[in-house]
Each structure stands twice: as C-alpha cells, then as structure tokens.
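Taking it in order: structure first as structure tokens, then the write-up.
Here we show just some of the chains, and they stay where they sit in the whole.
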Amino acid sequence: MLFHVRMNVKLPASMPAEEAARLKQVEKEYSQRLQREGKWRHIWRIAGQYANVSIFDVDSVEELHTLLTSLPLFPYMQIETMPLCRHPSSVREDDR
Amino acid sequence: MLFHVRMNVKLPASMPAEEAARLKQVEKEYSQRLQREGKWRHIWRIAGQYANVSIFDVDSVEELHTLLTSLPLFPYMQIETMPLCRHPSSVREDDR
C-alpha cells in the first residue's frame, strides 16, 4: 500500500555541526535499511531545498506512522502524507 | 533528468459523456506509450481525487514541456512541476 510522503527538514541554528552530522548519518542508515527492506520504495531530493519526496510501501497506516516517527530527524521535520493507489493507465506492475 | 509532476483534472460539466470517454481513452494510450518509452517513469492515482502524481524522465525542460502540453487532457488540467535529483541516501540505481 503506497503513500506519497514529503519531508521538509529544518535543523535549529543552535545545533552543533557535529550533532547535525551525526544525526544525518543515522538518518541515512535508517533510510537505507528501510529501502533495502522494500518499505521505503523511492526517495528523491527536491532541487534547491533541504527536502525530499518519498514513496512508502507499507502494510498499514500504523506501520507508516511508526516508520515516520522513528526517523532520527523527525523532531526537525514537517511531514505531509498522501495515500496513492494504482493508476488505471499505469503499465508498471510494481507501482501498486 | 527527473521531474515530479502533479496533474489535477477538471472536465467541464457541459462535456458530453462520450467525448469525455474518448478523451480519457486517448489520454491513456498517450500515457502508456510514454511509459513504455521510459519518459513517464511512474504514475499513481491520488486516493479520492481525479488527480495523479507522476515522475517524468526527460532530456530537457523543453521535452518536459512538450510532453505535458501534448496531453489530450491538457486543456482541462492544472499542472505543477518540481525538479528532482538523486537523494544521497537513495540505494536505487535507477532513481536518478
């Protein structure tokens, strides 16, 4: 079951650079693990912004919520979700 | 080169049902041809709306514009585009 997720990140100006670097590294590992497990289908950077567009494939809304709120950068993110479904014109078997 | 495209469709109430059906059929064929050519990477329906989220892979902004304005339903669409690029955390080789 697919969800379109947009994440905008805003780190506080007062966060030390090392703390920011550490958080981003943990975030990257978390994201890549979910991608390899097939939960986080796609992630793209929005050009010129500290933001991404992602496609999640989850078994339930509960799972979506758990995955998103477990993001290491969650406290510094604004997140918007949108439920997606297969488009009748789609030719890709996996886009559902 | 990737672009995030959101299309909202609004057919005029005065359009005869057959005309609408014909346009949607032509639109579907056009979309599927572009998908098979690899230009229209993904298309998902937004749940509960006559709208879609798509990912286009084009060689230039000119090509993006030509593909979008050639949509049979273009006169009845509101379109918003957003340039995307590879996310440093992405593990998919093709999401670029």
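We call the chains A and B, going by the order they appear; numbering starts again at 1 in every chain.
Throughout what follows, a residue touches a chain if its C-beta (ideal position, glycine included) is under 8 Å from a C-beta of that chain, and two chains touch if they have at least 3 such contacts.
Keep in mind it's a predicted model, so treat the numbers as computed, not measured.
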{"item": "Total copies in the full complex, given that 2 are placed here", "value": "10"}
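Following the convention adopted for this analysis, only the chains that are shown with their structure count from here on.
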{"item": "Inter-copy rotation, subunit A to subunit B, in degrees (Cα atoms; steps of 5)", "value": "180"}
{"item": "Chain centre separation (subunit A, subunit B; CA means) in Å", "value": "22"}
{"item": "List of subunit A residues in touch with subunit B within their complex", "value": "2, 4, 27-28, 31-32, 35-36, 42-48, 52-53, 55, 82-92, 95"}
